[in-house]
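Below is one structure; the comments refer to it alone.
Missing here is one protein chain; the remaining ones are kept as they sit in the complex.
Then we have chain A:
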Amino acid sequence: MDKKKTVNINMKEYGMVLALIAVFLIFAAMTGGKNMSPANINNLIMQNSYIVILAVGMLLCVLTGNIDLGVGSIVAVCGAAVGIMIVDYKASMWVAILAALAIGTLSGMFVGFFVSKLSIPPFIVTLATMLMGRGLTYTLLKAQTKGPLPTDYTYIGAGFLPTVKIPFGKGTLDIVSIGVALAAFALIIFSEIRSIRTKKKYGFPVTPLWQSVLKVGVILVIVWFFFYKLSRYNGIPFVLVIMGALVALYHFITSKTVAGRQIYALGGNAKAAKLSGINTGKVFFWVYTNMGILCAIAGIVLSARNASATPKAGDQFEMDAIASCYIGGAATTGGVGTIIGAVVGAFIMGILNNGMSLYGWSTDIQKIVKGAVLLGAVTIDLLSKRKK
């Protein structure tokens, strides 16, 4: 009985990861392995980095039972700020980055103020910031693209960590990437062993050994696959470092801190959370302020990758970020969802986009497929819960 239960839990937690692998393999078959090329793996990471960054922040909003519609527009405003500072005012890149972060934070606080102090529904407030932000971007940029941005700056979005390349097969192999992969291996195995140990020490139920081994095995294979492919290309992209750090940080916040637990509690039952001593207004304020900061980071990464600020930047990013959270198992009612889930959701969307482009489907068709996948994923998730 007990053993059976652990199997079920595992399946549910890792179902999305399996779906991710399945989608990837399907496109590998359809494109004859084109999507597995080192260059494409690198592209996948670079193209989806800003969606992952936004999805991480969006998940917190989704956990409260709400969404943020203004994300794409704030990304554009922050990008525009960088462009104007550097190109028009010849400001240093660091000043420009700080300005973008400040603007993102302020816009987040703006939303947070209306939501927490005046109790205006976030849907309305962020619908307003979506319109206002886009309008502001067009006004600031006079509806034109601002560029080019200096290479020091574009490094953030398009650069790579230093590499040590050795000849390997028909190309080269970056030792740094391989080293990072091996370090990641050690870390993953170490943390799994530590978690099993503490569980045993306190007499908590542990998952059967073969399951732990299988789980770690799958994770190691995925990590190895990615880093090997990167090592065959240009090494580790800088955005991967930003993304990895943010994902790790927010995973920690949501799973291990009081603040994280308060967000889940608020989403699960706001009234009960309030009567448990949680300042729900404050939680809302910081969740939306945080979203603003992450919008700024995404805006910086995006403008760096494009080497310019464009008025259309970030268009409909909010939809991708929201969809990522829901595909990753978050509940529309709030209180349910994980950072890892949202990241996996973002990559499922990314792999779909990328695979369909490689296969030659137009962006119009891609939208249809993405919509269907979102609907399908949430339907399956809800139906499986209902059966229980």
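Observations on the structure shown:
Keep in mind that, in the parts below, a contact is a pair of C-beta atoms (placed from the backbone, for glycine too) under 8 Å apart; a residue touches a chain by one contact, two chains touch by 3 or more; residues count from 1.
Criterion: contacts and distances are computed from a predicted model.
Per its UniProt entry, the chain excluded from the display bears the name "ABC transporter ATP-binding protein", taken from "NADH-quinone oxidoreductase subunit C/D", "ABC transporter ATP-binding protein", "ATP synthase gamma chain" or "C-type cytochrome". The residue from A:G33, A:G135, A:G171 or A:P205 that touches the chain not shown here is A:P205. The missing chain, though absent from the display, is touched by one residue of A:K90, A:K170 or A:K271; that residue is A:K271. Residues of chain A in contact with the chain left out of this view: 5, 198, 202, 204-205, 256-261, 264-265, 268-269, 271-279, 331, 335-336.
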